[in-house]
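Every protein chain of the complex appears in place save one, which is left out.
Take a look at chain A:
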Amino acid sequence: MLMEKIMKVNECELILEISGMGCKSCVSKIEKAFNALSIVEKSCVDFELKKLTLIGNIEKQQAISLIEELGYHAQTFNRANTEISIAEKSTTSLKKSSNCCCSSASKADEIIIAKISEPEGQKLAQASPLNQKNEQQKSKTTELIIEGATCASCVGKIETALSEINGVNSAEMNFALRTVSISGDVESYVLIKAIETIGYKARSASDISDDELLDEKEVADKKYYTSLMRQMWVALGLGVPLMIYSLFGGPMTVETSLERGVWLFIGILCVAIMYFAGKHFYIGAWKSFANHTANMDTLIALGTGTAWIYSMIVVFFPLALPEMARHVYFEATAMIIGLINLGLALEVKARGRISEAIKRLIGLQAKTARVVRDQQEIDIAIDQVLLNDIVRVRPGEKIPVDGVVIQGHTSIDESMLTGEPMPVEKVENDEIVAGTLNKSGSILFKATKVGKDTALAQIINMVKRAQNSKPPIGRLADIISAYFVPVVMIISIVSALVWLNFGPSPALAYAVVSATTVLIIACPCALGLATPMSVMVGVGKAAEAGVLIRNGEALQTASKITAMILDKTGTITEGAPTVTDIIIADKSYTKKYILMVAASIESGSEHPLAQAIVDSAIEQKIVPETISDFQAIAGHGVEAQFNDHKLLFGNQKLMLKNGVVLFDFVAKAQKLANEAKTPMYLAIDNKLAAIIAVSDPIKKDSVEAIKRLQANGIRVVMLTGDNRATANAVAKKVGITEVFAEVLPEEKSNKVAELQAQGEIVGMTGDGINDAPALALANVGFAIGTGTDVAIESADITLMRGSLHGLADAIAVSKATLRNIKQNLFGAFIYNVAGVPFAAGILYPFFGLLLSPVIAGAAMAFSSLTVVSNANRLRFFKPQEH
């Protein structure tokens, strides 16, 4: 006989002890039976402990009865017996595993029971060999947040899965917080994978959030800036006095013993400066060299090193050199190090401003959320919010995660994401998005997307990815960058050899100066920075305007668009049509009956026009009836049977095809079409019964946005499956002269190809599933963010709001960015193409001009700063001229 005792871990959890199970198939039989009940959320059977855990609202007696019906016996869980049983098992088979969802005989169960029945259980847990091992080994602890753990018995499954990983010393889950703490030297992704394998989701609690990453970056950049400025002052502390001395005619040569002593002292001071202020260049150069690569450090180290070594040779062996070549260049070494550190410091500052847009997006994320757990509202960190958590948001607070409103109504400001200034009303069952602002009411909502799955997190991710992608225009700079430094080194050697072979006296001094100057003036950084800096600002600017650009290629191509195809429904129009007219042709039918028949036909369709008819019927409390033999005829309409009557509902082509006589109703339909309405004929038993007209209002700013596109010289074309007369009427209203009407869904991409064949660079804008192939084929596909996911996935650019101004904004930003990139690339190319030969002394034979290495250092330091500053100008660009 088993004792009856009930134990509730929480209000909706029931644990029962089962007897009579012979094999593990009994487990699935019992679980299946309970899972089929709507009042049971989850059931788990632990075969070895003979334990059934039920989550839901089932009563104990109900559960016992069901088990009896299945041929087993049940009673409430006996804690005392289980503790003994677990204590025995814990010393023998802690690592034994089970395929059961509530794994048994494991350390995991030991811990659950230990928590429930402390202090005895706790002692048992502490006495286990695993814990002894734990105490002996000091290893790192990893904290993971678990999703999908609905019952306390899931704890066992998770802990067992983790404990079985080599290197894990212990795993303890806190069910209330849904966190698990793992001790052992195992990487978090290995742990996460193990948890995912058994059907749960996990993420690291220590994952660095975008916000933290940004803060850390700012602190690190500030520290780096301070350190560079300090190094700059140290280097210029010696370089500037020497430079002034030289400029005022002070001899920089070694003639006397006193001069040798003084210059030797300065040379040693210079070494100290090279160490304190330029160490990073030399270490970087050496490591790159050892790694068979070369970078900016290589050029600076070689340039300053050559100047210093030559100067020291002059100091130590002046007599070995011709008299005119006994010139020292210590000021060049110190000045170059100082100026380049200054340039780098200013670049760090300027770069900080480049990522302003992404900072603003990241700043939209709320830090905490107020969730309802155990019937209490508690404030928790945003990363602790779990899927399906009920979240409270009060007026003035940010929406912390994506979700669906379940209680209350409010207005939400979505302008930060969509650029749409008007707040949007939200009631029950409406979706809300993280990062937007609750303006008025207090609401409760259910979290549907958390962490990195929220729309805001994905937008941030997309913007970051796009910011780091390069448009094709940057590829040439990339190729050049890859060969640049070694090529400059070769030019430097060639220059020195030319001076030594053909140069005037002192040829050696000229050779040293030209070789050093070539190395110093060349600036691979300006080339490398030219494209990415502008892309970062441009993509960020677009995001601020509610335009998400997928990658650099889309950004570049958008600037070249010559023709833009706009889908009519949902793009130019609101996509929410309404029934405007019902014209009866056969007086034996009433308008109500016609609407009922039409709604019955269209109730299965998702097309916006069909939806308009169904909505209109529902508004008039007309209930659609069941129809049969429904058949959709692409480009024509539908055919169906209703109470032994044949129904035809669609356009003129469908009627003519079936021999329906239209009389003068063609003219009436034409009149409706001329008013930008879509007329549809309804025939019953091949006899015209009525015309139903549906109208889709044009978005209020479509006309203005289309004008903006046309003002940019873009050929705007409207594309629609609608009849020609309606299409022409809508086109006329919005100022479009070219229309592709009556286009079948599968023909949309053909129209894109048609324009491409005419030599146009085509942009296609759409929102529906059937637009996806055309969006993919177009040179740039634009999806309306309020449209379907399929359209968004197929598009290169997504407009986060419905307004077509987003198109003009996207093109304007893309043109401005490309212009900026071209300026940067031109500057960087010209600088290097002109600077390197000038430094090598190409002007010397004609004008006697040879550049000083110090001037080269200053030019080099400020060339990359110029590129970054020019990219920063884009921040002030305003795409919205409306």
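What we mean here is this: a contact is a pair of C-beta atoms (placed from the backbone, for glycine too) under 8 Å apart; a residue touches a chain by one contact, two chains touch by 3 or more; residues count from 1.
By our rule, contacts and distances are computed from a predicted model.
Considering only "Tryptophan synthase alpha chain", "Cupredoxin domain-containing protein", "Phenylacetate-CoA oxygenase subunit PaaC" or "ATP-binding cassette domain-containing protein", the record for the omitted chain gives "Cupredoxin domain-containing protein", by its UniProt protein name. Only one of A:I182, A:V314, A:M489 or A:L519 touches the absent chain when the whole complex is considered: A:M489. Only one residue from A:L14, A:M296 or A:I473 touches the chain missing from this view: A:M296.
Set against the missing chain, the residues A:G284, A:P745 or A:P837 yield one that touches it, A:G284. Even with one chain removed from view, chain A keeps its contact list with that chain: residues 165-166, 187, 189-190, 193, 208, 213, 216-217, 220-221, 223-224, 227, 280, 283-285, 287-289, 291-297, 344, 347-348, 351, 464-465, 468-470, 478, 481-483, 485-486, 489-490, 493-494, 496-497, 500-501, 524-525, 528-529, 532, 551.
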